[in-house]
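With one protein chain removed, the remaining protein chains of the complex are shown where they sit.
Right after this comes subunit A.
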Amino acid sequence: MEQILNILIADDNPSDRILLKAILSQFGHNVISAVDGQEAVEKFNPNTIQLVCLDVKMPRKDGWEAALEIQQTAGDLFVPIIFLSGVADPIALSNCLRIGGTDFISKPYSPALITAKLNAIVRLLVMQKTLEEQRDAMSLYNEQLVHDQNVAKVVYENITHSNCLKDPALSTVHYGTHTFNGDVILAAYKPNGGMHLLLGDFTGHGLSAAIGALPLADIFFDWTKKGFLMRQIIPEINARLKSILPANMFCSAAFVDIKVNNKSIEIWNGGLPDLLFFSQQSKAPARFESKNLPLGILPPDVFECQIDPVTFVPGDRLVVFSDGVYEAQDKSGAMFCHSVLNPLYEGEIADDQALDWMVEQLTKEGVLENPHDDISCLSVRLDTNIGIESPDRGVPTSHHEAPADFSFEYVLNADSLRNTDPLPYVLQIITTVPGLSSFSSQIFMILSELYSNALEHGVLGLSSYKKSSSDGFSQYYDEREQRLAALTEGYVKISVKVTSSGNERVLALYVEDSGDGFDYQNISFDMSNSELLYNRGLALLDQLCHKLEFSKGGRGVTAYYHWQVGQES
């Protein structure tokens, strides 16, 4: 560990000064001399001097004062100071060492002792330099990391937050343990009104947990916008996560589909604590337990969707939270689910206060100061206007609109009826018509009402009177599934025709089924009786369309939709 040092020495005794300089020079070091403390301070330059030797007793400025000033000049740079002293002044020496002197050399000088001490100092300097370099490298690395994380965070938030979480029906609480976290809350309006919601919790915390949220959010938003159903989106997300995540990573999640047309929600719970449904009719909330494996575990061929349907009346509320809440520990060490949350489960907390109350409990029990897990809660006030009158639905843009004139027919026979949902594809073709894309939500709603009527009442022969009670409502959907699975005969034909005349555009949607038809003469389009769980579909259609026309004894329905171009819509 050979190193040439620039050494500043200060001693008012000329013979001692010259002797020390001679000894140090002999080892090859460069020596700068000063006759007292004042001169030493003036000659000290922290960038060139690596070691300072100060006599304790000097005129003008003694070693103690000079050392203080030199340390101040040196700032963050480490410059060791060695005091030179005779045996006569032990107290002065101890004072000097106390303020940060590295060592001392006693007079008269012994070349052997000085060599040993210099070697020790050189080692110290080398170590110090290595440490400084490592520290600088670390802080540079950390800066880089923070920068990268911030950039990634912007991208991450753009993808996971391009949603409608600001909708007045929703309130959310979110506490992450890191810059990134493994919890996501996603919400998106469906093209035919209503909303899809997803609260997800990926294994682990931090960046590695957050990364899976990107494909999840991507599929969620994209497929919802295109009009796919919850039971189509969930398997897609599962398959994608299964193919990209390592075996030990998965996403516990709850998916909620709010259907405003028939005042119902559908709940899929895979690995999250029970969802709580607060109905105004009963005190304690209904609990919807996890009936599915989390997303990203099962391969697509064995994945299944266990979904719970529920009907709601405006004002009912759904509360969802991640296991960060459920498994949080109170001050006595008990898990929240067995202690703190009991009043919530028993219905003693007003449902619209549930979130605030939970945050209060988490704060009180000290969980938020030191969270072990990411914490997310979501509360939805259910209503029939969700996703219909929302302000940020996306403003339609007016642009030059070319005339359109086309038609197509799409016939689905039994096999296809079982296995496909034609609506997103049909919608996609229709919305290629210039100007029509701004009405896509209404078109989709008309199309999906017509199609589900044709399929459920026509082809499958289900009676909508079944839906008149809440129990019957879920029976109805069970039966729909059974009959559809067993379907061997039947068809639904969808015909689309778009015509233009001047500024007027007309879309004619014709849907025909293989069923028995129905008595359309006596149908009531009265929406005032909105408590009815059935028949609301046709009344709704009547309002949305310009004209509704039945044919073939009720087996065929044509909906006419008119719009104008060349004006602000």
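The definition used in the following text is that a contact is a pair of C-beta atoms (placed from the backbone, for glycine too) under 8 Å apart; a residue touches a chain by one contact, two chains touch by 3 or more; residues count from 1.
Here, contacts and distances are computed from a predicted model.
Novice: UniProt names the one chain left off this complex as which of "Spermidine Putrescine ABC transporter permease component potC", "(2Fe-2S)-binding protein", "NAD(P)/FAD-dependent oxidoreductase" or "Anti-anti-sigma factor"?
Specialist: "Anti-anti-sigma factor"
Novice: Given that one chain is not shown, which residue among A:Ser85, A:Asn292 or A:Ser441 touches it?
Specialist: A:Asn292
Novice: For a quick check of understanding: of A:Asp11, A:Asp323, A:Asp351 or A:Asp383, which residue touches the chain that isn't displayed?
Specialist: Of all options in A:Asp11, A:Asp323, A:Asp351 or A:Asp383, contact with the hidden chain holds for A:Asp323.
Novice: Looking beyond the chains shown, say which of A:Cys96, A:Val122, A:Cys164 or A:Met249 touches the absent one.
Specialist: Of all options in A:Cys96, A:Val122, A:Cys164 or A:Met249, contact with the hidden chain holds for A:Met249.
Novice: Suppose we count only contacts with the excluded chain; which residues of subunit A make the list?
Specialist: For subunit A, the residues touching the absent chain are 201, 203-204, 247-250, 252, 270-273, 289-294, 297, 323, 327, 335, 337-338, 372-373.
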